[in-house]
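For this depiction, one protein chain was excluded, whereas all remaining protein chains were kept in their positions.
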Amino acid sequence: MERLPYTPTELLICTAARLMEDGATAFIGTGIPMLAASLAQKMHAPNLIPVFEFGGTGAILKRLPRAVGESRTFYRAIAASGICDIIETAQRGFIEYGFLGGAQIDPYGNLNSTVIGGTHDRPQVRLPGSGGGNDVGSHCWRTIILMQHERRRFVEKVDFITTPGYLTGPGAREAAGLPPGTGPYRVVTSLAVLGFHPETKRMMLLQLQPGVTVEQVRQNTGFELLIADRLEENEPPTPEELRILREEVDPERLYI
Amino acid sequence: MERLPYTPTELLICTAARLMEDGATAFIGTGIPMLAASLAQKMHAPNLIPVFEFGGTGAILKRLPRAVGESRTFYRAIAASGICDIIETAQRGFIEYGFLGGAQIDPYGNLNSTVIGGTHDRPQVRLPGSGGGNDVGSHCWRTIILMQHERRRFVEKVDFITTPGYLTGPGAREAAGLPPGTGPYRVVTSLAVLGFHPETKRMMLLQLQPGVTVEQVRQNTGFELLIADRLEENEPPTPEELRILREEVDPERLYI
Amino acid sequence: MRVLESGIGELLQPYSMVEFREWNRTQKPKGFQDKRMTEQEAIARFVHDGDYIGTELYGTVRCPMSLAREIVRQGKKNLRAVGQGVLELDLWVAAGLISAMDITYHGLEIHGVSSVLRRAAESGRLKLVEWSNGAIAWRMKAAAMGVPFIPIKSMLGSDTFRYSAAKVVECPFTGEKVCLVPALVLDVGLIHVHRADPYGNAQIDGISGFAFEMARACKRLIISAEEIVDPEEIRRYPERTIIPYYLVDAVVHAPFGSHPGEMAYLYERDDLHMREFLEACRTEEGMQEYLNTYVYGVRNHEEYLERIGHERLSALRRAVLGR
Partner (left out) sequence: MRVLESGIGELLQPYSMVEFREWNRTQKPKGFQDKRMTEQEAIARFVHDGDYIGTELYGTVRCPMSLAREIVRQGKKNLRAVGQGVLELDLWVAAGLISAMDITYHGLEIHGVSSVLRRAAESGRLKLVEWSNGAIAWRMKAAAMGVPFIPIKSMLGSDTFRYSAAKVVECPFTGEKVCLVPALVLDVGLIHVHRADPYGNAQIDGISGFAFEMARACKRLIISAEEIVDPEEIRRYPERTIIPYYLVDAVVHAPFGSHPGEMAYLYERDDLHMREFLEACRTEEGMQEYLNTYVYGVRNHEEYLERIGHERLSALRRAVLGR
């Protein structure tokens, strides 16, 4: 894709940003979601309310945060409280979107960011752990997952369910005691935008990123993927999106 | 007692004040306890930490509060938080003394401030209810009860246990799940200072107020009273105590 | 962790955290809207007959009295209330608006029992369920946390528990007995603050009582404020925001909104008026006369303040205790 006027990361950011509605509350994690939220605020969603794990609510994302606790996450915010208040606000149903990443994802949107291979006590690879991921995935109404689209990451069964997706399928979240009406909403990658089938809750291809084929997506997915009847192609990042992203969102080039 | 240089109320205040140790935390309710705390701060306990139900901790009792929430309860306080923080601080075991009143008390120090006579749904007399009383009596290490000493108030069985004393006797508090080592410590009246027998947990006469006889106390108590082996007489209020009480603690004569 | 004991009191406000979540998602204003309106409009729009209602802090201290009086003026009916109160509850109970109450304390502070409560309770007109003050606050805290109950160590062994709707269980970790209190989700809450912006972001000076918890435990929330400030002032000190705007449905500008009660650092309690009230509330007639003079007899908060008199009000400002 090197001849394209944008990088895969920029594509990911712009795609995620478009999913953020004006005036909505969004639980923002470290990395890409921060850039997407900042871009959305500067484009179509000036009243987007970014919510950060350790207490920042409604900040103006002037400078790009590098972590979910730093002062950039509550710069001119409407409130600066603490982690309990924030996660309880999500638990009370106030947070619409939650943005998550992970090392592995399965067809039901279950995420692993804890261990890969071996046993829990003696893993092949030890990852950072849940952090706020499990809380976001449990309480936010619509979680949006940002992933690198690779076969080893899109697996039939994750080694460890750090954050619950639809677990084993329809009704499983509710049976586990998780709030009804919540769960993974979209999976955004540099190859596609995916959703979940309303009945089976299995991952379904909804949109292809510009120039990407269904076959490419299939090759990079380690499980059988449902395909939407009317498959759309996502619009490439506009020059305006790219300009704002590069000049205003991340001029220090922390991420892009 | 009208020839005495002090009123029964003043005697009650001075007696209660003497029970407050310097540097101790004391949960202060409306009325007499406020005057006692203020007097103690100005006499022997400059570092007494008064704690008030709705958030005031360590206030300088410059003007006498008329209610547990008003600004006088957190004037130049070390902290002004809220009711949950305060009662959780007591629940965590940080508050040594709790001061309580009530309409009825029984031999085990159980207090009634809810209903007298009739049924709960149709009482003869409806009283204000627990307020923070039940919380104070459950969590503070040593509760000190201030009462008018009348036969109709010192009864064999209270009509309603608003605030737990020793309930039915030894071990009953612990069996109910209340924190071990807590319970009524003293009952202060204008006739006497009473405590509770270490084994039986029944009320025991410890001190007589100046000029009062055991017989007088018995006549005004509606149940059989234990008498300490070495019965002491309480010192009358000193001129200094009375001066400070009248000129500095309550110059507006809100209470005295 | 089986239930060892259950209070026999009625759960006056049945609840579902699932439904509360749905409400918070679909019924609360997430956008930045100017929510300023008068007492009349706020009460007419957001308080309905049959509601379960609560105020914070209480009667004589930072209490939304201008809103409490407007509720009487509009004659809302068959309300259920959470009862930590002095003056505001006397007005409502005397006006016959309250059918049942989760009560922790309804009295006159140093002036003893409330004759209004006595008349209503002793005649059996008012249904009462008992709680400790901590238990009431913790019930709101459970709702604010988004969980169906909270464990506490109060109420155990008492009749206060027996006549409540709490339960005793054994802790599955330590084996000790704990009291569980159910979450309290209010239909509507009224909170008076020092300052708020037009969206409802609110700050309180001094103690915060249970404002944090109640604001997060209400389906509808009306804020009255001594001062309306620019949102920029809120954003300059975000750590001072106790109530974020998205919890708030209406913002009422109410100077002296806590009168005759006090407002920390702004004005003292009106002892003259309190004495008048204490005298009046002794009898049914006295109380009705008080209501006629100070509630029914004035059309709104402005007229009420005129009746009190601006000289008296400025004297209360001068008498205030500083920091």
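Which chain is which? They are A, B and C, in the order written, and residues in each are numbered from 1.
By definition in this document, a contact is a pair of C-beta atoms (placed from the backbone, for glycine too) under 8 Å apart; a residue touches a chain by one contact, two chains touch by 3 or more.
This structure is a prediction, so every number in the text was calculated from the model and none was measured.
Across C:R118, C:K167 or C:H273, the single residue that touches the chain missing here is C:K167.
Within the whole complex, the absent chain has one touching residue among A:A80, A:V187, A:L206 or A:V249, and that is A:A80. Remark: the residues of subunit A touching the chain excluded from display are 30-31, 53-56, 62-63, 66-67, 69-76, 80-84, 87, 91, 114, 118, 120-135, 138-139, 160-164, 167, 172-173, 176-179, 254-255. Annotation for subunit C: contacts to the undisplayed chain at residues 1-3, 11, 15-18, 146-153, 167, 169, 171-174, 176, 178, 180, 182-183, 204-208, 236-239, 323. On the side of subunit B, the interface with the absent chain consists of residues 22-25, 47, 49, 56-58, 60, 74, 76-81, 84, 88-94, 96, 139, 141, 179-181, using the contact rule stated above.
Here is the rule we use: only the chains that are shown with their structure count from here on.
Any chain touching subunit B that also touches subunit C would appear here, but none does. Centre-to-centre separation between subunit B and subunit C, using Cα means, comes to 28 Å. In whole angstrom, the spacing between the mean C-alpha positions of subunit A and subunit B is 58.
Along subunit C, no residue makes contact with two or more other chains. Shown for subunit B are the residues that touch two or more other chains, of which there are none.
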